[in-house]
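Written out below as structure tokens is the structure these notes cover.
As you look at this complex, bear in mind that one protein chain is not there, while each of the others sits in place.
Read from first to last, the chains carry the letters A and B; within each, the first residue is number 1.
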Amino acid sequence: MAMLHTVNKSPFERNSLNSCLTKSKEGSTILLIEDAVLGALKGTVIADKLTTAMTTKNIYVLGSDLNTRGFTEADILDGIKVVDYSGFVDLVAEHANVQSWL
Amino acid sequence: MKFTLLINEGPYQHQASDTAYQFAKAAIAKGHEIYRVFFYNDGVNNATRLAIPPQDDRNITENWAALAKEHDLDMVVCIAAAQRRGMLDADEAERQGKDAHNIHPAFRISGLGQLVEGGIQSDRLLTFGD
Partner (left out) sequence: MSDDVKKFMFVNTKAPYGTVYALESLEVVLISAAFDQDVSLAFCDDGVFQITKNQNTEGSGMKNFSPAYKALGDYDINKLYVEKESLEERGLTLDNLMDLTYEDEDDDWAEKPSIKLVTRAELADLMDQQDVVISS
């Protein structure tokens, strides 16, 4: 089982998403929560980086945090999957361990 | 599956405690067990019984307390982090000669060993912080 990584900070302000992307292994899963969901939007300066990451890693976003900030599934990059809290719990259970990039 | 949740930020300033609370509710709804919720760093401030949030906002401490009551959650506040920040329960206030205490009775004060033990006893330890 691969590892689950959570990231909770906007990549436009903090470096934790970048750290996670460079220090996570191929086949691992990254879940964007809280302000990190803003990094999933289309047309941003990090869109290409995320699209490249998606070729080797699974990227998810917590839907309620997206909605909270005024966005929906339609606003995010193709290939990023949306989960609710129940799906968040499933991701934690399905992966061998979890690391929160703070 | 058993989860231990580590909460490292105080209420309102950061979303961490809210996220952990929603996660705990969802995990319980799916039949998982929350083995322990451990409050560390400024996370100890989630245990204050004296907060008065505006009426149209959520009451984070009371939400945790209600969830704990309903599901018999073990909510532990790190004693060292709490003392640093002026968070005391009644026993500790008496022992330290302080004239007030502010920890909600739904939470208990204990040592950092409870966090490590949570990591050992649980299938997953999940950190919510800044």
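Following the convention adopted for this analysis, a residue touches a chain if its C-beta (ideal position, glycine included) is under 8 Å from a C-beta of that chain, and two chains touch if they have at least 3 such contacts.
Since the model is a prediction, treat every value here as computed from it, not as a measurement.
Peer 1: According to the contact rule at the top, which chains on display are touched by the left-out chain?
Peer 2: Across the whole assembly, the hidden chain touches A, B.
Peer 1: Looking at the full complex, which residue from B:A29, B:L50, B:A66 or B:A80 touches the chain that isn't shown here?
Peer 2: Here the residue in touch with the unshown chain is B:A80.
Peer 1: With respect to the chain omitted from the figure, which of B:Y40, B:W64 or B:F107 is a touching residue?
Peer 2: Residue touching the absent chain, from the options given: B:Y40.
Peer 1: What is the set of chain A residues that contact the non-displayed chain in the whole complex?
Peer 2: Answer for chain A: residues 2-3, 15-16, 19, 22-25, 28, 96-102 touch the chain left out.
Peer 1: Would you write out the residues of chain B that touch the absent chain, in ascending order?
Peer 2: The list for chain B reads 6, 8, 40-41, 80-81, 111-113, 115-117, 119-120, 125, 127, 129.
We adopt the following convention: only the chains that are shown with their structure count from here on.
Peer 1: Report the inter-chain centroid distance for chain A and chain B in whole angstrom, where each centroid is the mean of the CA atoms.
Peer 2: From the centre of chain A to the centre of chain B is 26 Å.
Peer 1: Show me the residue ranges of chain A that touch chain B in the complex, using the header's touch definition.
Peer 2: 6, 8-9, 33-35, 64-65, 84-86, 88-90, 92-93, 97-98, 100, 102
Peer 1: Please name which positions on chain B make contact with chain A in the complex.
Peer 2: Touching chain A: residues 1, 3, 8, 15-16, 19, 22-23, 25-27, 29-30, 32, 123-130 of chain B.
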